[in-house]
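Below is one structure, written out as structure tokens; comments come after it.
For this view, one protein chain was removed and the others were kept in their places.
The block that comes next holds chain A.
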Amino acid sequence: MPSVDLASSPLRELNSALHALTDNTNATHWTVSNPRGQHNIAVGLDFPVEIEIDGHVGYYCAGMNKQARVTVRGNAGQGIAENMMSGRVHVTGDASQAAGASGNGGLLVIDGNASARCGISMKGIDIVVKGSVGHLSAFMAQAGKLVVLGDAGEALGDSIYEAQLFVRGTVASLGADCVEKPLKDEHKVELKKLLDDAGVEGVSPDEFKRYGSARKLYHFHIDNVGSY
């Protein structure tokens, strides 16, 4: 099990080593110590490897992730798991702005709070935040599911496309074209699976409200023809 101390070893060496992994490697479980808030830790991975980072990380940790399972034992700076394609990223503390931004797939789990713009422009990623999310979360969210066990800040789901939002607590305000929708059995099944995948226990899908697009903003409407 490779163990990398970023206090003594350059970050570029770690990322290069992770990028060079091949199918016959035995190095499938890595631990990283002393991240000290550095940016771009474990970015661009494309291998089913397990990475455990012990401490707070800076910007864009696990960005563009494919296949890998990355755990941050601490807080994450801006853009954790930005543009994730697949795999799983887990933050045991809080995440700063734009967590999971533009993600195409995979699962991002944040045990604490995520600040503003969580899931901005998400395109298929699933995000489970056990705390609350800040303002403008799921802004222009296109696909995927954002699950918030706590509260959501102002303008949730502004200009949303077809992502689905589930919030257990209060929503400060909904953004343009985002509306509450019925929570049907099919949604509860999906939500239950996500909660299980994220390791959430003792919380029922019935406790959530579902939000999504009213579809008035992005479809052509004849009344707006003069604007084109």
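A few notes on this one:
Rule of thumb we're sticking to: a contact is a pair of C-beta atoms (placed from the backbone, for glycine too) under 8 Å apart; a residue touches a chain by one contact, two chains touch by 3 or more; residues count from 1.
One rule holds for everything that comes next: contacts and distances are computed from a predicted model.
With the options "Allophanate hydrolase", "siroheme decarboxylase", "Glutamine amidotransferase" or "Transport permease protein" in hand, the undepicted chain maps to the protein name "Glutamine amidotransferase" (source: UniProt). Screening A:37, A:124 or A:169 against the full complex identifies A:37 as the residue touching the chain left out. Here the missing chain is touched by one residue of A:87, A:134 or A:175, and it is A:134.
Among A:18, A:116, A:160 or A:195, only A:116 touches the chain left out of the display. Listed by residue number, the positions of chain A touching the unshown chain are 36-38, 55-56, 58-59, 74-75, 77-78, 93-94, 96-97, 115-116, 134-135.
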